[in-house]
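The complex appears here without one of its protein chains, the remainder shown in place.
And then subunit A:
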Amino acid sequence: MAPAKQKILLPAILLANDLLDGDVVFWTEQGWSIDPAQALVARDVAAAERLQQVAAEALARGAVVDAYLVDVALREDGLPVPNHFRERFKIAGPSIRPDLGKQAAFAHLRGRA
């Protein structure tokens, strides 16, 4: 799936699913991470376009699938929280099973959706 020419909304992060595990992963300074707190936040159009470039390359290399930019709001502690509820669920895990998904591993996600 090539990333559709998305309209850029800022600030934004880049997320994807890991090819092998399916886990939701975030682009950081050091490559992909499963921790949304590490996500690199693009605050201007140039930075967001760099993330789009990363997405295109990562998809071509095949390390991840379904990579796309997500617009976020930054919480006081700096955690990026997607503006759309779909991505809030995607990041946290099933709302009905707090023991599963990232919300189980990362305290900062609990009760976020």
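We adopt the following convention: a contact is a pair of C-beta atoms (placed from the backbone, for glycine too) under 8 Å apart; a residue touches a chain by one contact, two chains touch by 3 or more; residues count from 1.
Rule of thumb we're sticking to: contacts and distances are computed from a predicted model.
**Q** Match the chain absent from this complex view to the correct UniProt protein name in "Cytochrome c oxidase subunit 1", "N-acetylglucosamine transport system permease protein", "Sulfite reductase (NADPH) hemoprotein beta-component" or "2Fe-2S ferredoxin-type domain-containing protein".
**A** So, among "Cytochrome c oxidase subunit 1", "N-acetylglucosamine transport system permease protein", "Sulfite reductase (NADPH) hemoprotein beta-component" or "2Fe-2S ferredoxin-type domain-containing protein", the name matching the hidden chain's UniProt entry is "Sulfite reductase (NADPH) hemoprotein beta-component".
**Q** Looking at the full complex, which residue from A:Leu19, A:Ala37 or A:Leu79 touches the chain that isn't shown here?
**A** Within the whole complex, the residue contacting the unshown chain is A:Leu19.
**Q** Which subunit A residues touch the hidden chain?
**A** Subunit A touches the missing chain through residues 1, 17, 19-24, 59-62, 65-66, 83-86, 89-90, 93-97, 100-101.
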